[in-house]
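Have a look at the structure that comes next, please.
Every protein chain of the complex appears in place save one, which is left out.
Per-chain residue numbering starts at 1, and chain names A, B and C are given in the order in which the chains are listed.
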Amino acid sequence: MNFASDNWAGAHPSIAAALVEHAAGFASAYGTSELDRKVEQRFSEIFGREVAIYFVATGTAANSLAMTAVARPGGVAFVHREAHMMEDECGAPEYFTGGARLCPVDGALGRIDPDALDRAIRRYPAEFIHAGQPMAVSITQATEIGTVYRPADIAAIAAVCRTHGLPLHMDGARFANALVSLGCTPAEMTWKSGVDLVSFGGTKNGCWCAEALVVLNPEIGRDLPFLRKRAAQLFSKSRFVAAQFDAYFVNDLWLETARHANRMARSLADAIAASSKLRLAWQPEANEVFAIMPMETFAALQDAGAVFYEWHTPHGYAGVGKDETMARFVTSFATIDEDINHMTSLLAS
Amino acid sequence: MNFASDNWAGAHPSIAAALVEHAAGFASAYGTSELDRKVEQRFSEIFGREVAIYFVATGTAANSLAMTAVARPGGVAFVHREAHMMEDECGAPEYFTGGARLCPVDGALGRIDPDALDRAIRRYPAEFIHAGQPMAVSITQATEIGTVYRPADIAAIAAVCRTHGLPLHMDGARFANALVSLGCTPAEMTWKSGVDLVSFGGTKNGCWCAEALVVLNPEIGRDLPFLRKRAAQLFSKSRFVAAQFDAYFVNDLWLETARHANRMARSLADAIAASSKLRLAWQPEANEVFAIMPMETFAALQDAGAVFYEWHTPHGYAGVGKDETMARFVTSFATIDEDINHMTSLLAS
Amino acid sequence: MNFASDNWAGAHPSIAAALVEHAAGFASAYGTSELDRKVEQRFSEIFGREVAIYFVATGTAANSLAMTAVARPGGVAFVHREAHMMEDECGAPEYFTGGARLCPVDGALGRIDPDALDRAIRRYPAEFIHAGQPMAVSITQATEIGTVYRPADIAAIAAVCRTHGLPLHMDGARFANALVSLGCTPAEMTWKSGVDLVSFGGTKNGCWCAEALVVLNPEIGRDLPFLRKRAAQLFSKSRFVAAQFDAYFVNDLWLETARHANRMARSLADAIAASSKLRLAWQPEANEVFAIMPMETFAALQDAGAVFYEWHTPHGYAGVGKDETMARFVTSFATIDEDINHMTSLLAS
Partner (left out) sequence: MNFASDNWAGAHPSIAAALVEHAAGFASAYGTSELDRKVEQRFSEIFGREVAIYFVATGTAANSLAMTAVARPGGVAFVHREAHMMEDECGAPEYFTGGARLCPVDGALGRIDPDALDRAIRRYPAEFIHAGQPMAVSITQATEIGTVYRPADIAAIAAVCRTHGLPLHMDGARFANALVSLGCTPAEMTWKSGVDLVSFGGTKNGCWCAEALVVLNPEIGRDLPFLRKRAAQLFSKSRFVAAQFDAYFVNDLWLETARHANRMARSLADAIAASSKLRLAWQPEANEVFAIMPMETFAALQDAGAVFYEWHTPHGYAGVGKDETMARFVTSFATIDEDINHMTSLLAS
């Protein structure tokens, strides 16, 4: 009953098998092998347009490189107050960019509010050198609290970006979970809605280590080959990342694992909604479930063997009572029905 | 007949098997799993003292983090003129450190000359703020041209370091190849000779992606957990690196693969020495062989199917004649006798 | 009737005379002249303890170097939401530090609220590497909206700093204005209340260009000679800054000019309070007066020759009505009674 995080899971058997398959033989290094090129081509097919792909070691690296690719002096990137870049990257985006600022923007349920975004950007008037200058907007899909931006939500944010001449980045550490939740295409969720760059994560969805920065806007990021190498993120045996993505895309494995994870989350949410011991903080839209419960329920579940984290209540969220706390349950490709059933019975008893 | 680089090889079957073995189940993320801890303990055993270990994505990352851990404002690190940090890391050490300088130092056969080092450091007098200040010395073991520092060589450099109060770093991308060449212990090759930090590479010697910064001097690098995370080098599924190192150390696999690679290099060098078509540039001491040959021999070997790179002649090296060039042949765990035999017959014919 | 800013004023005649006096002759460069040393000694006397002094070109430089002196990887500095570092330095503190973050803290009337500060710091738990780590707190004295921290206010903030092991920095661009407003000593306003570093500004109070970073805590900033030089902030003819400070301190000129500026502000505030055309936003405590007025009054005053800026309403300030705006009036050593009288008559008519 492990719901700690989707990065506590291991690797999907097909991913593991792909690594073994490519263990033998020689291949040119630093991202120039045939397998690397084949996977790059697959990305273009998946996104429905020619894209540039940069494998990196971590999601933080993809986000930080994306910011570096669009950095300006005195630059300010606008992100949701609870975004991963803001809360969990130890200042990596600021460090990579040589000092860009992340400006927190509000918005309900983990999603940037377009009006709040517009107001935040307007505090940095163009050409007013004292304040610095806007350089990008970044959204997280799925969000840190398991909600999802619909294409229309993204388009509304992209419209604000266009008004101010800013590129739009998507932190897609849980790209697949959002995608299958929406039932749309990668194109619809990204460039057709105005997204310019995507941090495309495979690690949380069944890979060992497979993260890529995907550049959708050909005007952006011409320096990325140098930026990535300079950031010590260019793998010599790059093909081991390529091999993971290769298997990830075969027969839509990535969509299948994401659907599984979301389904598990839905089942767990249903069990929570049906229980008198705790309640949903909000409806899950991907593979994370947030629940509010008495402290004693929290302890009892953990004693019963459930592994999960207490969650820092979002800014301004008022639904947690005295003697209560909020918890996060994350599902993944590795979550099994037995664990959901076990949780269901624990919650029902 | 692939002698392009040891990073063109794939993964040793035992490494591949270890990854599969650890694919299932859940484990705590970000380097905190039991397997991570077990491997950390193994490193301490191997080095014969308690060490701190930081897995990173690339050798460049290990080197750059090491420099960051010892950085000072206006800092200058002294490296061999042909070092990997100087020639092949796209400014990553400078970038990670926020602008430290790499000062090239001369020395025959890829090894820093201690006297030249001392003279170079003295150009930055302590407390003379205009010049900046020395911050570290870094040596490459094995060197970029396949030679090896003996423990006494290292101790001589460490003595210069102590005179100036500087830490000594070892870029050990080919640590194992140097170690088995010398027949000494990791302790003798590092801290007993005065080394404070090691970039310990497994990737070139049979892993897919297994690099670690090893801190031998407990006075150094207390900030490294933050420095690594800030550099986007902390893997969430860190155990996949740990699993590689775990298998790497079982039954001294790492020493066996390194011995094999060195032996293959020795055989190839013997074939070159016996040939009238080309000659050794210098004696190989690890797993790289450098040879000087007429352009037409170069072309003929490539036409015959040998894969290898032309090599930029080292500064000041005078042994390459007109219509000649220098080539590098790298062997690895994946090099097979058949290829050496094939090369031998090509060279003899 | 120029109330645009205290940096629109020129130089006090005594400062100008001092520069002429020191124009002739030779003096050793880069801050090592006798005059430099004499002024350093004066600072120690003024602060009532031995201090280290670093002249720099701008207040932004002093603030940014202070942050650099206390920077940590993934570091976060806590500043008031409306602080100069946050609003008007184009990301210089972030840039100088290689990516430290400024975390906005709330508090009424431009002053950090100690409880809000404590809560903000606690969002970065010690040793939780994902969030980064607290590195400093900075207060602005006088604040950006012309209010002043009392020594007890500073001590309350310093107590929070001590709890979390953080140094306390004071941005004293208007140090003198705050000091004479409080009627206390520099020691009481700084180290006796727990301040470790001060950006000590002379420019706004009658100098041409005289800013110094004053280090009160001898444990901090040993690297500052290198940090300043590396930041291109070490003047070769440093004595020209020293000469300004030398004259600044003669016969307490600096306190006299500050008292004059504050008195002019008080008179202007009284005229505003007595007027039916506009009202004070809050009581001025130093040399800045903020007033709320109808748009048409704003335009009328400007048409009548008054020079002043509209002011971005502070976050959460609710006192500005529809068709109204907020304006800032800054006085300085150069403000004359005639201008105040003229304004008074304009407001009364």
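The rule is simple: a residue touches a chain if its C-beta (ideal position, glycine included) is under 8 Å from a C-beta of that chain, and two chains touch if they have at least 3 such contacts.
These numbers come from a predicted model, not from an experiment.
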| item | value |
| --- | --- |
| Residue touching the undisplayed chain, where the options are C:Ala52, C:Ile139, C:Leu224 or C:Ala334 | C:Ala334 |
| Candidate in contact with the missing chain, chosen from A:Pro13, A:Gly48 or A:Pro73 | A:Pro73 |
| Candidate in contact with the missing chain, chosen from C:Thr58, C:Gln302 or C:Thr344 | C:Thr58 |
| In chain A, positions touching the absent partner | 30, 72-74, 98-99, 129-130, 132-133, 223, 225-227, 229-230, 234 |
| Positions on chain C contacted by the hidden chain, ascending | 2, 4-5, 7-13, 15-17, 19-20, 22-30, 56-61, 64, 89-92, 95-96, 203-204, 208-209, 226, 229-237, 239-240, 307, 334 |
| Residues belonging to chain B that touch the chain removed from view | 73-76, 87-92, 94-102, 123, 129-132, 312 |
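In the analysis below, only the chains that are shown with their structure count from here on.
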| item | value |
| --- | --- |
| Overall pattern in which the protein chains touch one another (line/ring/star/complete/other) | complete |
| Farthest-lying chain, centroid of Cα atoms versus that of chain A | C |
| Centroid distance [mean C-alpha coordinates] between chain C and chain B, Å | 51 |
| Chain centre separation (chain A, chain B; CA means) in Å | 34 |
| Residues of chain C touching at least two other chains | 73-74, 98-99, 129-130, 132 |
